[in-house]
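What follows is one structure encoded as structure tokens, with my remarks underneath.
With one protein chain removed, the remaining protein chains of the complex are shown where they sit.
Let's turn to subunit A:
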Amino acid sequence: MSLPLLIVAIAFTLWGLLNMLRPFLAQRDEQLRFEVLDEELREIEGLMARKAALVQSLRDIEYDHQTAKISPEDYKRFKRSHERRAVAIMRRLDAIHGGREWESHIEDAVIARQEALPEPPAEATVVEDGPRATRSDAKADEACTECGEPLSPRARFCAICGTPREASHDELPRHAAPLTSEVTG
């Protein structure tokens, strides 16, 4: 019994070691790919975590109100401030990516940006342009017909003025928005 486990452990260690060295051993373009670092995506992760925490707190406050562990004035005050903060976060999320499909949005963006990476001869300076280039492409392609705000590829509405995207656009989301499902969970 101990021998197969030992072999598994050795295999695991070697796999870990290989993966640890990979970013430094790889071709230059692959190395650069690791450095594609998107502040926007990080912000989305942070915002989602904060939103989940706020929703949990709201649920607790609701419960405390039901069991008289919080005075009605405090309940209103806490609830309002929490809701205000939650709404602010949701606004920010909406502004980043139209509030929908954020996970596949991240995936798509990563793929798009990796594809946009320059060929090996190009130096690191070009990499900096990669994300910007895609962003400006999006701007050129899709903007809100009402207010002119650039639309993210998966947004169905403008995040600023709420105007629906033109019906001709066929890239509609595949399933319902994850934002509301978070709240009920």
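The rule is short, and it goes like this: contacts are C-beta pairs under 8 Å (C-beta built on N, C-alpha and C of every residue); 3 or more make two chains touch, one makes a residue touch a chain; residues count from 1.
Note that in this section contacts and distances are computed from a predicted model.
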Choose one: "Fe-S-cluster-containing dehydrogenase component", "Heme lyase CcmF/NrfE family subunit", "Urea ABC transporter permease subunit UrtC" or "Transglutaminase-like putative cysteine protease". The correct choice is the protein name in UniProt for the chain not shown. "Heme lyase CcmF/NrfE family subunit"
May I ask which residue of A:Met20, A:Val87, A:Ile111 or A:Cys147 touches the chain that does not appear here? A:Met20
Touching the hidden chain in the complete assembly: which of A:Ala9, A:Ala95, A:Ile111 or A:Cys161 does that? A:Ala9
Take the complete complex as the reference. Which residues in subunit A touch the chain that isn't displayed? 1-3, 5-6, 9-10, 12-17, 19-24, 31, 34-37, 42, 45-46, 49, 53, 57, 59-60, 63-64, 66-71, 74, 185
